[in-house]
Every structure is written in structure tokens, then in C-alpha cells.
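One structure, as C-alpha cells, below. Some questions next.
Just one protein chain is left out here, and the rest sit where they should.
Now for subunit A:
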Amino acid sequence: MEIINTKVATLSNFEVMNHLQNVKEGKKRNKGQLATITYETLRYLESTPCKHQTPESIENCLKALKHYNLTKNEKLMLINTPPITPLEIQLMVEESEERLTEEQVEEILQIITEHFPHVRKIEAEVEEEVEGT
């Protein structure tokens, strides 16, 4: 096995999930390790917010985030694990206190909720579960 390029591109969780779903459905003769890793990875990804994302919602969200001068990796994290609190943005965006104003952080949170409205719903469900038990 010869490695030409370790990192040709970065994939978002949604792209991986989409591809694995096709792998799983496309062929019935999948067996062994491929079946194992596809099943386990899909189970993880389908428990994250990327389950309800669409190519359009991701694209529109990225367009809206264009003006905030974020790096590729930062935007990738915002898409993979959409934040709902300013604290999470602080974690994902390096030196966010200096690079973003409080209003901008609020705007980013607004953009995320606008394009991925299910994120807040999931959070609400989790809280209900916690309260219920």
C-alpha cells in the first residue's frame, strides 16, 4: 500500500454518514470488517445532529458564516457539532474573545439555529429525559 497523500480533503460528518448509508444499502454482500465498521460508525453519526442535516442547509449555513473570518477547521466543527451556547463557540473558535465581538457570537448562534433548527429540539428532548427520570 503506497500512500500518495494522507489528507486530500476533510469530510464533514454528514458526508461520511451519507456515503456509509449508501455503502450499507448498495451491497448485500458486505461482510466482515466493512460491515462492522459501517454499522458502528453509522450508529455514532446518526446519534449526532448531522442526522438531520441536508446538503442545502450546510451550504447555506457556510455561506452565512462567510463574513466572520473563521478557519476551515473552525467552520467544520460548527457544522459537525452545531453549538447552542456562547461557551461552545469559545471552545471551537480559537481566541474567540479577541476575534469575535459578543454580538457576532450571538449572530453565529442565530445562524446555526436558523439552518439547523433540530439542534435545539434535540437538546430540549435530552433535558426532558433528564427531568423525567
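One rule holds in what follows: a residue touches a chain if its C-beta (ideal position, glycine included) is under 8 Å from a C-beta of that chain, and two chains touch if they have at least 3 such contacts; residues count from 1.
Throughout what follows, contacts and distances are computed from a predicted model.
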item	value
Name of the absent chain as recorded in UniProt (options "Eukaryotic translation initiation factor 3 subunit G", "Trm112p-like protein", "PIGA GPI anchor biosynthesis domain-containing protein" or "DNA-directed RNA polymerase III subunit RPC8")	"DNA-directed RNA polymerase III subunit RPC8"
Absent-chain contact - pick from A:Glu40, A:Glu59 or A:Glu97	A:Glu40
Positions on subunit A where the hidden chain makes contact	1-13, 15-16, 19-20, 23, 29-30, 32-34, 36-38, 40-41, 43-44, 48, 73, 77, 80-81, 85, 87-88, 90-92, 94, 126-127, 130
